[in-house]
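Left out: one protein chain. Kept in place: all the others.
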Amino acid sequence: MSRLIECITESLEEEIEEEHYSLENLGKNILKKVRSKHSYQKGEISFVSELPIIKKTPKSKKRTVELHEVFVKVIHDGTWKKVLRVEVIGNTLCPHALEFSGKTHIQRAKGALEIECEFEKDITLEEMIDIVEESFSSEVYTLLKSEDEAHVIETMHKNPRFVEDVTRRILERSKKFGCRARAECISYESIHRHNVYSEGEI
Amino acid sequence: MSRLIECITESLEEEIEEEHYSLENLGKNILKKVRSKHSYQKGEISFVSELPIIKKTPKSKKRTVELHEVFVKVIHDGTWKKVLRVEVIGNTLCPHALEFSGKTHIQRAKGALEIECEFEKDITLEEMIDIVEESFSSEVYTLLKSEDEAHVIETMHKNPRFVEDVTRRILERSKKFGCRARAECISYESIHRHNVYSEGEI
Amino acid sequence: MSRLIECITESLEEEIEEEHYSLENLGKNILKKVRSKHSYQKGEISFVSELPIIKKTPKSKKRTVELHEVFVKVIHDGTWKKVLRVEVIGNTLCPHALEFSGKTHIQRAKGALEIECEFEKDITLEEMIDIVEESFSSEVYTLLKSEDEAHVIETMHKNPRFVEDVTRRILERSKKFGCRARAECISYESIHRHNVYSEGEI
Partner (left out) sequence: MSRLIECITESLEEEIEEEHYSLENLGKNILKKVRSKHSYQKGEISFVSELPIIKKTPKSKKRTVELHEVFVKVIHDGTWKKVLRVEVIGNTLCPHALEFSGKTHIQRAKGALEIECEFEKDITLEEMIDIVEESFSSEVYTLLKSEDEAHVIETMHKNPRFVEDVTRRILERSKKFGCRARAECISYESIHRHNVYSEGEI
């Protein structure tokens, strides 16, 4: 086992000295180096990280930093494949209650998009995050001045959605990638103790 | 160590054959039995469980089972003490946005009440749960027919609360116990990625 | 959603009044009841539990209760299938160091066996636990008197094993079931900060 640990450690240390265009490329280079030192039939490397995206708040146009969970896996078994996954916080506003009683309930939701494709496919984590964010009742922000908060609330009320609506929208917008995509949405219901969950695949 | 494990196991097995009025009493009996077999200077036993409470939904009057997290610790170091803690799901409706823009945001919140007192003090987990539930914008239910849902939404809109309001109300209502009480409220904000947290003690 | 929750709650409450031969049967009955009340294309129910097994310690023949993690999933999509999984604590004693230096290192390991098969297949969680336990360097006990401890240590030294040996043995012994089986072993190394992991499938 010590040779395997040595070659993983060396490969990691060599690669983190270099600049990389993406986590996928870093992963591929590490797997290549490991293989040249210690042959394998199938190799996988996984990264879990947070991706910060700098935005402007919708009305006051203040600078805000938004963090998203991202997962990248590179697989080498003769061919090269990758799995990309983003998890994004948003919200749902219940269409049923809005229609039934004029008022409604709102809650935090988390949406996920996972794509599995050949390594060379050109898909960025940033565009995946956009697809999920645009599928909620509204996107959310770390910083919100009062006028921004009013705008977010207005947006939510214009876009009532169930979790299954969010999942369908994510999948609809992911068709353009032309590969296997899986979407999930979980809502932390504000009127129930339980969460509500939806998943789908294309 | 084997004698300690034997006496803990035996004490547990003897006690779970008996009926107990409360988790505290079960814990006290186990600590007493352990002590008679294996002396100690300080002994503690902790229980983590879910307490089901059967209720009627507010309008349709259907039977619904609500689960709450409860924690009980019994401490014996010459005197007998206990720590009781409940964690209850509810919600907050933002007073600031409601006032500022007429519409507002709503989210799930979790409230906690923890009480530390002499063992003999007569406090039930059920009344602690009631105190936390009544401190939210509204209580929540596992089962809600449309008319119940409308009622819950109405109640939330009548009781806009920040997390610090929830914490203060829990503490206010816990004064009657006449002992050290600690309250917490965390809200899973629907317009932010972060949670908002409040805590206090009397 | 309220109708779904009502029918799940009712089905659960009716079924837990009955005696069941196995978790699988309980799950199947619940899925059947839910379907008669609220039709679905595919239904799944999962149970996570601890299964206590009462044994005698190897030498002093004392009674000891051993707890194992078990997972049962029942799937209904026209046909009935089930997934059974057990996770069992044991240990590995390093063969390499024993040969190289006469002394060696020992550590806790966790083995898992997961079987996916048609519902009617007759496999018990207890025999799955046996298969995993017998694949370690030695089985472990909650209670061990000094003579039992010496016996366990002796057994470990007679059966030096790497994690990949444990995985292979689990799979070898699972062939008799004649269905898809997956085995894993993870060791919490006593000479390294990292864990060592092995997995395989038949």
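Observations on the model:
The first chain written gets the first letter, and so on, giving A, B and C; residue counts start at 1 in each chain.
Going forward, a residue touches a chain if its C-beta (ideal position, glycine included) is under 8 Å from a C-beta of that chain, and two chains touch if they have at least 3 such contacts.
Everything numeric here is computed off the predicted structure, so don't read it as measured data.
In the complete complex, the residue from C:Lys62, C:His105 or C:Arg168 that touches the missing chain is C:His105. Residues of chain A that touch the chain left out of the display are 2, 5-6, 9, 62, 64-65, 142-146, 149. In the full complex, chain C touches the omitted chain through residues 66-67, 89, 91, 96-97, 100-101, 103-108, 138, 140-142, 144, 146, 149-150, 152-154, 156-157, 188-194.
As a convention for this text, only the chains that are shown with their structure count from here on.
Note on chain placement: the centre of chain A and the centre of chain B lie 34 Å apart, centres being C-alpha means. Multi-chain contact residues of chain A, defined as those touching 2 or more other chains: none present.
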